[in-house]
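Heads up: the structure comes next, in structure tokens.
With one protein chain withheld, the remaining protein chains of the complex are depicted in position.
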Amino acid sequence: MTEGSVWRLYNGIDPPAAGGFKYTCQSGRETETGPGPGAVTAAKPAPIRKGGWKMIKRVAICGVAQTRYESNKWHQRMQGMALEVVEAIREQTGVTYSEDGGINTVVTCSDDVFDARTISDNAMTDVVGAHYRCEEKVAMDGINAIAYALAIVLSGHDDLVLIVGHCKESQSESRNTCTNLAFDPFYCRPLGLDYLSAAALQARAYMERSGVTDRQLAEVVSHARRNAARNPLANARQPLTAEEVMKSPMLCDPIRALHAYPVSDGAIAVLVAAEERCKEFTDRPVWITGFANCMDSYFLGDRDLAGDFSLRRAAEKAYGMAGVTGAGVFDLVEIDAQYAHQAPMWAEVLGLCPENGGGAWVDSGGLDAANVNPSGGTLAGNPQMLSGLSRAAEAAVQLRGEAGGRQVKGAKRALAHGTCGPAGQHQAVLILES
Amino acid sequence: MAEFFGATVEDVFKTQDARFRAEDAKGVDAVVAYDITGEGGGRWRVTVRDSRAVTEKVTGSDFGAFTTKITTDAETFIGVTVGKIDGTAAFTSGRVKIEGDMKIVALLPRLFTKYSPPSRGVSARDIIATFPERFRPEAAKGLDAAIGYNLAGEGGGQWTAVVKDGRLEMREGLAENLTVNQTVGARDYVDLMLGKLDPMVAIGAGRLRITGDMEVAKVLPKLFRKYEPKEVERGPELIVLKKTISVGMRFSTGPVMGRFLEGLKGRKIFANVCPSCGRRQLPPREVCAVCRCRAGEFVEVGPEGVLVNVEICYYASPDPLTGETRETPYGTSNILLDGCRGTETFWHYIKREDLFDVKRGSRVRPVWAESRTGSVHDIKYFEMVR
Amino acid sequence: MKKPKKNRNVGIIGVGQTIYSSHREDVNQAEMVHEAVALALKDAGLTRDDIDCVVHGNMELFEMVHQPDIWHTIATGAYGKSAFRLTTGGTTGTTVVCAADNLVASGLYDIVVAIGFEKLQEGHTTGGITNMADPLWGRHLQTGALTDATAQAMIREFGEERALRAAMRMRVQMDKHACLNPNSHRSFGLDYSQIDDLMKNSPRLVGELRLIHMCSQSDGACAVIFAGEEKAKKLSDKPVWVRDHITVHREETFTMYSLDPADRDPSSHRIAAQRLFERNGITNPVEYFDVFEMYDPSAWWGLDWLRDFMLLDGDEHLKMVENDEILIGGKMVMNPSGGVVAANPIGATAIVRVAEAALQVRGDAGRHQAPGGVRHALASGFGGTYWTVLVMLEKDLDWQEVSADG
Partner (left out) sequence: MDATGGKRGEQQTADEEHACCKVVEGKLALPYQYFAGRVGSRFIISLRDGKRILGVRCDACGRVFVPPRQTCERCFSDLSEKWVELSDTGEIVNFTVVRYEDRHLPRKPPFVLALIRLRGADTPMAHIVEGVAPENVRIGMNVRAVFADKTTNCILDIDHFEPV
């Protein structure tokens, strides 16, 4: 194992062999062995990997549209939100629904419980234009819908995919009551566990391990609000000082009310196309060069909540696919931190700062230095199901140079991260390049 | 009293009140009449009211007023009660008949905990019931026979096993042209099957009589796998958690549905019109799905129209917006309102009293609710224009 | 519609199914799913280590578990693996198949497990389906998937006697198949001699849709393992190739009937079949396919849709049923498994169609195997407001020539 690695020997799991883990490309040929799970740290950047898995063809994001995110879009039903972004994509890219060369495949992203609707995508068929077309719903964070669209194009099944995600957290009496239903009915659900309390347990585990302080977490929120103020689409744009955050009441110790992302509503559309089609829709394609996702254990007690298991595996594989090292090569990084502690914690795993160095990294301006979440991030208000997809959308907007007041100058390569499940059980890493 | 699956109908009803779950009976007000026919049957009335249950045996022929009446034979009743007979299949095949309010039937499993028969030895009937699962088609090749089982006494009965083309069919009663007939007391039959009684002894003592084609009788033991009594008649307890999950929701209308619902308040039905193909949508949706464009213009249609189809629903199911079970039968229809064409229909209820009079093509008009709030209930239902 | 060339071939190398039953009190959801995954791994001769990615799907509100793949990770094998969740209602089972095919064909993953499950005993199926309708309108009016609109339309078209009889005959034919399938939830042992009785006496659900016509509410899970061509050939001696698949949705409404039968909306089933067969150079599907596993939620739908899927006209589909051409041993065997009327664990139902079709192609279907060597099979999924997915399976990798000029 690489020095400084944090592979936790939790519950007796053996760390992977010193040579790292392997994955194979489609020809059955093994790629060059990765540097191992401990390697992706800024303290000791892993070597740039060459000869990684090559995609058969280049696939790009050709258009991005987002609604403004709000705490209560009471005046719109879900179809209205989705229609808004579909129309924006059509206008932006000129894409049509012609049977020959138009959109034939739509990948939606939503959830039956949040929508209180069996087959939530049934409500979307009309507005996403899927009448007598293909529509498939990714029922998890929408960043995975981009990966699925990538697979559709790479497979040769279609060369153009429209992704439309929506979520209206304000519809239910409480999003926590919805996420409580993700837990099994006998052991966890009766205790009232939900994604908030799961994140709180994770926050404490991370604070215990890394020594991150309440002030540093407050600074993460304050930073998110500073950036969000430059993002006209963000929900929570009001600036907050660290002191104000620290004064906000405890919600679920050690998570304070202002450490949690606000209840949010919104929709996103993304157009993905094979290279040969891109020029029809944009002169600024954003190439998808790496993706991976990974699932961790379900029971919170089975997991190292502050550990790196699934995110490290996802990052390793995505970095390898894109042929990049640790996070130093990214011009900006959109981290799906739904709670303040997740920004430094996952920054450590992605290699933006050393193991247990998240707090110091925040103090030393690491968030700005690495251009983390110029959009304000999920903490500024993106709903479940879209928290990762909005990271990807924001990263793409940056690489297209269309980010306005929040634009990172000359951004050429970005990382977008998305997570779903309690306390980041499922992790996804997407790498985009202009 | 005849016993089926180790239980009697009497015993089921005797324990009924003790199995009542008051916590799930809030607001339930029902009288369920049970007409259990055939041997071992009888008539009972179960009243659930004010979170209490009272079970009475009905002696006369009149049940009095009831909400729901369940008619079935004793064997089916007990089989379904103890879980040996699939209730849906029994209803599907017509062995269980239900009159009156169906939703109470759906509620019963929640109102009473499951009945367990007194644990006791296995009955001849139980063993006969295992024939299909123990049948060995490979041993029955070329055999064409009707085998009678005449098992007298408690837990017994008469059955015929018809074996043909490698298949087994069990019939109640003794067939006329039996290939082989076996007459034995039900208790002795059980003992024979459990290996407690030697068949030769039983034949010698005249307690078992076998008549008919003795060549076929010889192959009988090979036709079925050995009967193996389950050590514990009931398996280990399996935990179930019952709960109506209810999450409060605030459904936005948005401007399009909002406009439509607002119209209903004023007794007006608005469709929106596709600017491209001109089709009218009811209720209005944001876009015309066919032309993929916003449908912005609203036109008033109806309120009268013609039924395109009539669907009469007999199956009681819960309304997911309230968790309450719906009353049956009810009827819905797609109505072609005046001003609409083709498939541009409007979905609503048909007046209960008109259900069996209306048909495709019938002319109907809406009956508006007194107080209208902008919802589907602003129209009570459509009634026939007579 | 043009379709680009598939990046690489994908083979089905393992199939696992639980039994289908009205009650599985002995297992929780995750444990039931595990049974299917373990059987599929065993069938393929693989271990969990061989899997790259797990695709999971069902319909959440049937059991009211939000994103159940999260909990089911304890039993699906997804731990430490790539994982996706895709759902499209009743078509979910075929959607996870399409997803697995796309994911493997893309080259992103070599071996993918697709899982569909449902434990309908744990919820209220009809209530759950009703919940698909718009909360402000249709939800007050809909009764699950129960409708006799198809029955009414067929009665108008073919006359009451013939339509009722054909639908019931198909129901009996499906039951005859179900009696041969050990996994069936419902196998009544029905006989043609019972048709008259059932037509009159089976309890009505909605109009002429009677209890006997309608599918069961089942518990069950099904897992299918997909591999890229190279690995599929290495790991399996009879991989079943996924030739193509198509998904066709319809708008968010059930208002598709009018007073004039000619006004009826185009069927999404027919559109899907036309597009799929055209791009694969298939002109006579009844001749081409040896087996068709159709998602037939009721005998009425099964009968009506046979015409659309097989691109038939007039009463050709009725004749196929009346002449027993869809029976095992017939010209084009429909649902040798017994179909959906015999077992319907909804989130699994459509993947079961693919799994059963694959077993037929492999020749491993046991007592319900269609005779004569099955080379071409079709499987369908149904969901939403008349949504269709079709999946084409092949025994041999010899179709490229057929579509090369297409």
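In order of appearance the chains are A, B and C, and numbering begins at 1 in each one.
Convention: a contact is a pair of C-beta atoms (placed from the backbone, for glycine too) under 8 Å apart; a residue touches a chain by one contact, two chains touch by 3 or more.
Predicted model only: the values in this text are computed from it and were never measured.
Within the set B:G42, B:G100, B:G296 or B:G374, the residue that contacts the chain not displayed is B:G374.
Within the complete assembly, A:S197 is the residue of A:T108, A:S197, A:S310 or A:Q427 that touches the hidden chain.
Across C:A83, C:V113 or C:L136, the single residue that touches the chain missing here is C:L136. Summarising the interface, subunit A meets the missing chain with residues 11-13, 71-72, 74-76, 113, 116, 169-170, 172-177, 180-181, 185-194, 196-197, 200-201, 203-205, 208, 235-236, 248-255, 257-258, 260-263, 297-302, 305, 381. Taking the whole complex into account, subunit C touches the unshown chain at residues 24-28, 30-31, 34, 38, 41, 47-48, 61, 63-64, 73-75, 77, 79-80, 119, 121-124, 127-128, 131, 135-136. Touching residues on subunit B toward the chain that is not drawn are 110, 236-255, 258-259, 261-262, 318, 320-323, 374-375.
Following the convention adopted for this analysis, only the chains that are shown with their structure count from here on.
Taking each chain's centre as the average of its CA atoms, subunit A and subunit B sit 47 Å apart. Measuring from the averaged C-alpha position of subunit B to that of subunit C gives a distance of 25 Å. Looking at subunit A, residues 113, 116, 125-126, 131, 178, 181, 185-186 sit in touch with two or more other chains. The multi-chain contact residues of subunit C, meaning those touching 2 or more other chains, are 61, 64, 128, 130-131, 134-135, 251-252.
On subunit C, the positions that touch subunit B within their shared complex are 22, 25-26, 61, 64, 124, 126-128, 130-131, 134-141, 143-144, 146-149, 152, 186, 188-189, 201-207, 211-212, 216-217, 251-260, 263-265.
Taken in their complex, subunit C has these residues touching subunit A: 1-8, 28, 30, 52, 54, 57, 59-62, 64-74, 78-89, 95, 98-99, 101-108, 110, 128-132, 134-135, 228, 230-231, 245-252, 266, 268, 271, 383-385. On subunit B, the positions that touch subunit A within their shared complex are 239, 241, 245, 247-257, 285-290, 292, 294.
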